[in-house]
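As you look at this complex, bear in mind that one protein chain is not there, while each of the others sits in place.
And then subunit A:
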């Protein structure tokens, strides 16, 4: 190993790094969910925001549970998640000063096309989930404390079912991996529509149940507390927070389509 070469390499790499880091100082880090990132929503709306404000948004896509943890530790400037009860708790705990409705989409139940539990003609989602539990058809659950997982667990509770047993499989994975696994084991699963529509490996899975009001999936933006985390970029984060609910932001969300299908419906007040 030639020392000079090593030093030159180290220098070059170091310079490249600092250049990368200094390139855009006007950015915020947004902790959000895999469903928004995987569907391509951010690629569609962030350029519009950046063009208007000169501020870039760097998205860290994780489950809602992990996004809250990132927010609590002060590692992101802003949060866009989908667990209204959890978000209100987050504000009540003093980590955020404001929570706003941004948009919604809905959850659906997908499963093997021969539908062994016969849920396609269920009246309600509760009914559909009871049929799955009664027939003990394989069901793949996220099991990762994400917003989708929390919504699924609330529905089991409403259905009076304790999901456990051979048929109920907790995967501890994101939505995409869960869909991959459900496709592999011919299981039912509970997913947000956006991830499902953008998903490319459905194999024998098909959409079996949709349209119940209980499947409503609300997304909210959180403005983090300047008092608790003074180092964060609150001014820039506030611009993003306000842009999301502005006419322009709401229009950008409404304009986003995959295969001609609108995936998120703006509903800021």
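For the reader, a short list of remarks on this structure follows.
Heads up, the rule we're going with is that a contact is a pair of C-beta atoms (placed from the backbone, for glycine too) under 8 Å apart; a residue touches a chain by one contact, two chains touch by 3 or more; residues count from 1.
One rule holds in what follows: contacts and distances are computed from a predicted model.
According to its UniProt record, the chain left out of view corresponds to "ABC transporter permease" among "Sarcosine oxidase delta subunit", "NADH-quinone oxidoreductase subunit M", "L-lactate dehydrogenase complex protein LldF" or "ABC transporter permease".
In the complete assembly, the contact with the undisplayed chain comes from A:199, out of A:68, A:107 or A:199.
The missing chain, though absent from the display, is touched by one residue of A:59, A:79 or A:208; that residue is A:59.
Screening A:155, A:175, A:208 or A:263 for touch with the missing chain picks out A:175.
Among A:74, A:118 or A:143, the one in contact with the hidden chain is A:74. The set of subunit A residues touching the chain not shown comprises 1, 6, 9-10, 13, 16-17, 20-21, 29, 34, 38, 43, 58-61, 72-75, 174-177, 179-180, 198-203, 229, 231.
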